[in-house]
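Note that one protein chain is taken out, while the other chains of the complex remain in position.
Every chain is named by a letter (A, B and C) in the order it is written, and numbering of its residues begins at 1.
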Amino acid sequence: MTTATGYTSDEMMTVAAAHALTSEMACFVGIGLPSTAANLACRTHAPGLWMIYESGTLGTRPDTLPLSIGDGVLAETADTVVSVPEVFNYWLQPGRIDVGFLGAAQIDRYANINTTVIGDYADPKVRLPGAGGAPEIAASCREVVVIVRQNTRAFVERVDFVTSLGHGGGPGDRERLGLRGFGPTRVITDLGVLKPDPATRELTLVQLHPGVTVEDARAATGWDLAVSPELATTPEPTAEELSVLRSLTGRG
Amino acid sequence: MTTATGYTSDEMMTVAAAHALTSEMACFVGIGLPSTAANLACRTHAPGLWMIYESGTLGTRPDTLPLSIGDGVLAETADTVVSVPEVFNYWLQPGRIDVGFLGAAQIDRYANINTTVIGDYADPKVRLPGAGGAPEIAASCREVVVIVRQNTRAFVERVDFVTSLGHGGGPGDRERLGLRGFGPTRVITDLGVLKPDPATRELTLVQLHPGVTVEDARAATGWDLAVSPELATTPEPTAEELSVLRSLTGRG
Amino acid sequence: MIVPLDEGVRELVGDGDTVALEGFTHLIPVAAGHEIIRQGRRDLTLVRMTPDIVYDQLIGAGCAARLVFSWGGNPGVGSLHRFRDAIQHGWPRPLEIEEHSHAGMANRYVAGASGLPFAVLRGYAGTDLVGQTETIKTVECPFTGEHLAAVPALNPDVTIVHAQRADRAGNVQLWGITGIQKEAVLAAQRSLVTVEEVVDELKPVAGQVILPARVVSAVAEVPGGSRPSYAHGYYARDNSAYQDWDAVSRDRERFAEWLENEVGAQAPLPGKAG
Partner (left out) sequence: MIVPLDEGVRELVGDGDTVALEGFTHLIPVAAGHEIIRQGRRDLTLVRMTPDIVYDQLIGAGCAARLVFSWGGNPGVGSLHRFRDAIQHGWPRPLEIEEHSHAGMANRYVAGASGLPFAVLRGYAGTDLVGQTETIKTVECPFTGEHLAAVPALNPDVTIVHAQRADRAGNVQLWGITGIQKEAVLAAQRSLVTVEEVVDELKPVAGQVILPARVVSAVAEVPGGSRPSYAHGYYARDNSAYQDWDAVSRDRERFAEWLENEVGAQAPLPGKAG
């Protein structure tokens, strides 16, 4: 859906997500929306961004957006290609990666992520693809950014299945489990940006995209959404950002 | 020392050791005498011998004898070169290697091997290089062949330090420790060949090189050496074997 | 050593076997998977980090009793509908699953390739996988006392991979994204490698992985054997085939037609839902 100002809410979300990345970072990139946002960042304000994909491509810089996590273009443009055990054991696990970029089918109040099943595990309503690299990306990256469209199917009080731990049930849970990364530091949606409250770790709306209201965000959230007293408005995408994004996604 | 028949006792030992290898085997090769014998086998009766060195060179076929375990010629002529962790973890440990070819500074009645210290560990008389890959080669290869010059300094009742386990204190010791390989199946010296007795696992003289007597062998052994009732005589090296060996060692 | 594909599958894959067809998006052994379907293998435990459409096909054709995996989807497209139908409705037969994360599966293959009974990793903490998957336990570091995740080794009866080249002796060469293939082959009792071509000599390529002939049971020359996946240096991924699969696989009848027309196999008789 294209808004009055000439961009879609998905485009706004992707641009906002790209802004979570800087040129100095190493980013573990999930496929889909995260990959689009990371590649956009690379081509705009974060040319030094070091992207790694779980297929073992380190420091890759694809000239077209990969459809899968293991497209040939990822290998051709990488600093080096390593085996799958190596990418997890030598690169992700020791905490070398600054930010993990993940999607979600469900996300809850404490930013726990479900990509496994809707309904009961043994007798699911919808069977989803499952964990992939996400549980350990969520555990070991210094921080995690989640990109997900905001609606009451996705934003639920409690996820049906914790595929990847966010902030568990609140402060101290990650530390108790020995996780070294901070966990989700922001959730970027098509409506705005949520961050965990520093004290309670509960996801709090801190930013709305242009034209979106607090009521829109609350209506799209399956729990009583906390709103920051310092709620900001996301800057609109620049013409350059939109143009690069559209050349990436082929919607130019 | 060249014998009357025109070859040295070291040459006899090396040729006898080469005969432990066949064309179908994979052999983990230690440097020095084992390497010379394995390369001789490769060039004579065992052209298919698959040699691996702990430097990570798999299926190597050096055209000159390497001085060190990691000479460039080993890499240049290998089927593939892998990392040091890989050679130990993926190739040696799972029991893929038929025979380990080892040297020794001391060896005892049960074919336990010392390459660590002569004397007390904390205050050694002679500090030797140490273990290297030998403990796990001795543990994980299907069988082990030891090549060592026979004299009372080397052939001792009990090694000062067990660097690599042979048959421990006798039958059942390896099994109790969970070792999967059979351990030393023959010890080839400049005087003859010793094999563990099937019942007691004690090293027993089964073969003498031409011109060597049982008394010579007993005098060179620091324990009361058992002698097989079916003591055989090693065939003399062939002219071809000697010629290939001398071209390898540069003593042509 | 070099055999026709049907012979290789017949000799190496039996009913009830644990079979891993590996390939991380790249070099997926699709032709070998179709041959397994044609030969009507049953009760397989299928193992794979990223079961995609060829596993959807094997499951839909009724070959699998069990799936050990970490991500089951149609990459870049969405879900696997034959997989879903088996899980949600037991069609054409119920499918047991054993579910891990990529890090866990990768380390299970590493342990299998290393002759170890288990692997240690930082993983799974706080996730619901722990409660659903019996093959996730903890182990204590004997030096620091820290608790870490432990997963058992994977040792398939047979691993099947696709590679760019083999020589006549059966040494295999692959490059590009090489994923978990080396570990999957080394972990297995037997292995079958389909290749784009058999050559006289394997010319070195940067980034290559070599599987020495000693660890390869059989090689079959199957040009295009990983289509619609890709073979780096040979052909590109057919993204539209992945997209088209979505519609075919959503419907049992369309799937049955596809099976007959494209694989030359009969559609499975519907089994009883578990």
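As a convention for this text, contacts are C-beta pairs under 8 Å (C-beta built on N, C-alpha and C of every residue); 3 or more make two chains touch, one makes a residue touch a chain.
On a predicted model such as this, the values are computed, not experimentally measured, just so you know.
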| item | value |
| --- | --- |
| In the full complex, displayed partners of the excluded chain | A, B, C |
| Option touching the unshown chain, where B:L102, B:A139 or B:V156 are the choices | B:A139 |
| Sole residue of B:G178, B:P198 or B:P229 that reaches the chain not shown, by the stated touch rule | B:G178 |
| In chain B, positions touching the absent partner | 31-32, 54-57, 66-72, 74-75, 81, 83-85, 88-89, 92-93, 116, 121, 124-136, 139-140, 161-165, 168, 173-174, 177-180 |
| Touch list for chain C against the chain that is not drawn | 115-122, 135, 137-144, 146, 148, 150, 152, 204-208 |
| Missing-chain contacts mapped onto chain A | 26, 50, 58-59, 79-80, 89-90, 93-96, 140 |
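Note that in this section only the chains that are shown with their structure count from here on.
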| item | value |
| --- | --- |
| Touch-based graph of the chains, sorted into line, ring, star, complete or other | line |
| Best-connected chain pair, where connection means C-beta pairs in contact | A-C |
| Most widely separated chain from chain C, with each centre as the mean of CA atoms | B |
| Whole-Å separation of chain centres (CA-atom averages), chain A against chain C | 28 |
| Multi-chain contact sites of chain C, meaning residues that touch two or more partners | 182-183 |
| Multi-chain contact sites of chain B, meaning residues that touch two or more partners | none |
